[in-house]
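A single protein chain has been removed from this complex, and every other one stays in its place.
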Amino acid sequence: MQTLNAMPWATNFWLAIAGLLLVTLVAGLWRIWRGPTATDRMLAAQLFGTTGVGILLALSQAMQQVALIDVALVLALLAVIAMVAFVKRMQGPSS
Amino acid sequence: MNLAFDVLLGIALLLCAAGVFYSRDLFRAVVMFIAFGLLLALVWVRLDAPDLALAEAAIGAGLTGVLMIDAVAHLSAKNAHHQGAQFDQTGARPQLWSRILPVFSAVIIFILLLGAIWWRPDAPVSLPDLVAESLPESGVEHPITAVLLNFRSYDTLLEIAVLLVAVVVAMALKPDTSEPEAGNSKDPILHGLSARLVPPMLVVGVYILWAGSYMPGGAFQGGAILAAALVFLKLAGFGIERLADSLLRIGLALGFIVFLTVATSVMIGGRPFLTYPESVAGELIFFIEAMLTFSIGLILFSLFSQAPPPVAPTSSLQGEQDER
């Protein structure tokens, strides 16, 4: 059974996947810009965390860097903290 | 494909930076900045610097975002208290000189950087080769850690000193009247999340520290994760300040003290300042790094926790919550 990475075009495939995810991330920037409320912006940031993990995993294959999985792990652990801080600290009138 | 990805990443980064600068809404700028941190981590990945990507992911995605959201919350609470207004920085028009000065200095810096690239020394010393050559003497297998903790450990020592000074200043600025975070806790699901998320954070923090001796990782990244775990606990409403306060006074300086003690005690054996004996270099580096992780975690956490909790403009809301 051959895995994907045995193929000569595997690197390009992974890069294409990472690029596709990056495009969705750039599209998400629009939601941060438009808002309209702070909550919508934080939701976009949440999306960025998940997509960022996906991009890092794809890049770890494309660049054959095992260490990038650690980066993805750290991102997965810490991305939620900003959200918790937002909910806990912005319990005032919405901006 | 490589080029296409990098160009796309660069464009995204520039868009994000523009979003930070041109946004009048402070909160929008903050969220843009969080996204910017994530993209910057990806840039470090593409530049083959996973160590920096790790640090950026921990600091940029985790801690900076929290600090900035906290700051915005303070500002809006303050404004709501004083005049019931939202952020009022839209009204003030900057003076002419305050526009020219940044542009001018940016141009100067740009020219200097250009010059630095243009007039590089002709026969540059290949630093990576130099490091690879003397890596066996350093006691660790990962070149970045070898540079940070052995070859150029003087820089790291001073960095820790700078962090220590920063946190001392923050503590000095702390107002005396610090009341505990009122009515902000007791969300069962948040408690549940912290019970499931904080232990893995601590484990990953230690893992990253341990990994530093043979692959990307190290004291700073581990410390940032430790700090994030502490921040999380505080946000979830666990009263860890009291625990942290007694710990803080020992912990903050511990890394620096240990580092300096090791650095000077090797001089007893007739070695120059900060050169470890080769036979125990690996163990010494790990010991120093472990202490540094602990201290850095506490330092970064106390930069957050020393700020007073925001003046809650939501006393009515809180009352409602209690009745239920």
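Each chain gets a letter, A and B, in the order it is written, and its residues are counted from 1.
Operating definition for what follows: contacts are C-beta pairs under 8 Å (C-beta built on N, C-alpha and C of every residue); 3 or more make two chains touch, one makes a residue touch a chain.
Simple rule for what comes next: contacts and distances are computed from a predicted model.
Can you match the unshown chain of the complex to its UniProt protein name from these: "ATP synthase subunit b", "Biopolymer transporter ExbD", "Multisubunit sodium/proton antiporter MrpG subunit" or "Acetyl-CoA acetyltransferase"?
For the chain missing from the view, the UniProt record says "Multisubunit sodium/proton antiporter MrpG subunit".
Check the whole complex and report which displayed chains the hidden chain contacts.
Checking the complete complex, the chain left out touches A, B.
Touching the absent chain: which residues on chain A qualify?
Residues of chain A in touch with the missing chain: 1-7, 13, 17, 20-21, 24-25, 27-28, 30-31, 37, 39-40, 42-44, 46-47, 49-51, 53-54, 57-58, 61, 66, 69-70, 72-73, 76-77, 79-80, 83-84, 86-87, 90-91, 94.
Could I get the residues of chain B that touch the absent chain, sorted low to high?
Its contact residues with the unshown chain are 187, 189-190, 192-193, 196-197, 200, 314, 316-317, 320-321.
Just so we're on the same page, only the chains that are shown with their structure count from here on.
Please give the residue numbers of chain A that touch chain B in the complex, ascending.
Touching chain B from chain A are residues 11-12, 15-16, 18-19, 22-23, 25-26, 28-29, 32-33, 35, 38, 41-42, 44-45, 48-49, 52, 55-56, 59, 63, 65-68, 70-71, 73-75, 77-82, 84-86, 88-93, 95.
So in the complex, the part of chain B that touches chain A is made up of which residues?
Touching chain A from chain B are residues 1-2, 4-5, 8-9, 11-12, 15-16, 19, 23, 25-28, 31-32, 34-35, 38-39, 41-42, 45-46, 48, 50, 53-54, 57-58, 61-63, 65-66, 69-70, 72-73, 76-77, 80, 86-87, 184, 190, 193, 197, 200-201, 204, 208, 211, 215-217, 221, 225, 228, 231-232, 235-236, 310, 312-314, 317.
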